[in-house]
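Missing here: one protein chain of the complex. Every other protein chain is in place.
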Amino acid sequence: MPSSFKHTLFIVLLLLAVFAVLPGVYQNHLLLFNFVIFLILAQGVNIIYGFTGYLPFGYVGFFGAGAYGFAIMVMHFQAPAALAVIVGGLVGVALGLLLTPLLRLSGAYFAIANLAASLAVLHFVANPALENITRGPYGVSLTGTFNPTLAYAAALVVLALTLGAVVYLKNSRFGLALQAVREDAVSASMAGVDVVRMRVIAWLASALVAGLAGGVYAWYLSVFYPDNVFSGDFSIFAIVFALFGGVATICGPIVGVIILYGIYNLIGFTTPQYFQLIYGLLIMGLVLFLPAGLVSLATRRGWHVP
Amino acid sequence: MSPDSAPILNVSKLVKRFGGFHALDGLSFHVLSGEILGLVGPNGSGKTTAINVISGLYAPDGGEVVLDGVSIGGVASHKLVHRGVNRTFQVPKPFLSLTVRQNIEVALAYGRAVGTPPEMAALLEQYRLTEVADRPAADLNNAQQKMLDLVRALATRPRLLLLDELAAGLNPTELDWIAGHIKALAQSGTAIIVVEHLMGFIEQITDRVIVMNAGKEIFEGKLAVAVRVPQVIEVFLGGEHAA
Partner (left out) sequence: MIYALVAGVLFGLYFSLVGIGLNLVFGVMRIVNLAHGDFLMLGAFVAFGVVTMVGIDPLFAVPLAFVIFLLVGLLLYWVLVPRLQGSVNPEMLSIILFFGLSQVIEAVMTIFFGTSERSIQSRALGTVFSTIKVKLFGGKPDSGGPIQIFGQGFPASWVIAAITSLIAIALVYLYLYRTRLGTLTRAVMSRRDEAFATGIDVDRVSAAAFGVGLGLAAVAGIFAPFMFGSVTPAFGADATVTSFAIVVLGSLGNPLGTALGGVVYGVCYMLVQTYLSSWADLLPYVLLIFILLLRPSGLLGRRVRVA
């Protein structure tokens, strides 16, 4: 479907262009940066949940691990920031590899085990016994690499890579096979698909994305505590944004981030509990009335949504 | 129907246990290329378990499954698919949110069919799925889902095809139609194992049957002969087929 592929490419390039230009005209750069981070994370969730059906309740584990991978490279090895970001991504992949046995679990067991894993990584990193390596609960300060402009640009590069990965999944036989595995693993294996290999690849890809995002986030912030980068809010927001828009599409998570994170910034900063109430109700309404996300409003009418 | 003499599959003394229950208890048989073999027996006699073991869903607890002279017991399903084994399911489980076309595309892309790959359009046409080709599989009725399941298997060009109650739920016209297709597949050299409860259908298409009871073979030969063997009659009268 080359025409739909063109549409997709157009949307992706437009999004990247808008976020590349916005810092010049809009003053709140931190807000823009956070938007980019959530666009990345929501697409990362899309890769693993949308295409394979595993709900990563502890997705922030990779993000935090990436942030600390970045911090350790900078603190202990004086690595340049760009290299440290890549290492952050690799740390995410390494954690993903360590957690591949979790893919044996199904449904709720996977979600909860993944949540537990992310909390375990948090408590591990934040442990005072590891103060020499991670600075434990006292947080890290990386003033040497502080450069928000470059970090923002790096975030855009990671976003472009992530969107590229999702566009590939959406338009390739590989992505189709992943969805087949999600729908029925046994039938997929009888179509010749190596189910375990597919799941592991998607899992590591989504871990890489979150790890890179974590590295970029650490670069931008340069001062942070374990509770910041392992905050469960990252997992929850990313999942809710992706679901709200609609997973297994390219636009769904983008729409979800822009609408929900937009609302969050209008009302959430001053009174987070009201935002929590609203998104709690939104989630419940979504599951009960629109389980396939906002884009299903369009697909139900027979419109094609990339 | 003239099966050539090379057995493509040899099953010997196959054992599969679930807890203390012996679902397969020393089952042995073989299939020739181009032959249609029926597996019959009362419910719980181990027919579906046999198919599940041969297609790699379960590893056997004993005995051997030999394909083209190579032991394949415990080999993963997708690798068996690549070696030319495929099957359909009693309850078909298509990829519900994907379209019919996409369902087949997965098998065409990943099945590593040997020789010229089958054509999508031909498969759709042959199994009466053309009209629903761009609808999600969830919209299909049961008979259509069964055909899609069969097409998914055929898209990988199997040399050994296991059909688990493909005929159940089809009407008489559809039965004749699908019987013709199965016979044609065998004539082109595919070995086919059919698990079925409909004796008329079995009689119509098989060259030979294995009657199973309690995980073992109790008869091997023509169905017309089987129905006169006291042991076979006893198994079926004792089972639910008495009614």
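Should a chain be cited, it is by its letter among A and B, assigned in written order, with residues numbered from 1 in that chain.
The criterion applied here is as follows: a contact is a pair of C-beta atoms (placed from the backbone, for glycine too) under 8 Å apart; a residue touches a chain by one contact, two chains touch by 3 or more.
In this text the structure is predicted, and so the values were computed from the model without any measurement.
Undergrad: Return the single residue from A:A79, A:I133, A:I283 or A:A298 that touches the missing chain.
TA: Selected residue, touching the omitted chain: A:I283.
Undergrad: Check each of A:A111, A:L142 or A:L294 against the chain that is not shown and name the one that touches it.
TA: Answering carefully, the residue with contact to the hidden chain is A:A111.
Undergrad: Quick one: which of A:L9, A:A82 or A:L119 touches the chain that's been left out?
TA: If we include the chain that is not displayed, A:L119 is the one touching it.
Undergrad: Can you list, in ascending order, the chain A residues touching the missing chain?
TA: Against the missing chain, chain A presents residues 53, 55, 57, 101-113, 115-117, 119-120, 123-124, 127-129, 185, 232, 236, 239, 243, 273-274, 276-277, 279-284, 286-288, 291.
Just so we're on the same page, only the chains that are shown with their structure count from here on.
Undergrad: Measuring centre to centre with CA averages, how many angstrom lie between chain A and chain B?
TA: Distance between chain centres, rounded to whole Å: 43 Å.
Undergrad: Within their complex, state which residues of chain A touch chain B.
TA: 173, 176-177, 179-180, 183-184, 186-195, 248
Undergrad: Residue numbers of chain B touching chain A in their complex, please.
TA: These residues of chain B touch chain A: 55-57, 76-78, 81-82, 86-87, 89, 92-98, 102-103, 105-107, 109-112, 149, 152-153, 155-156.
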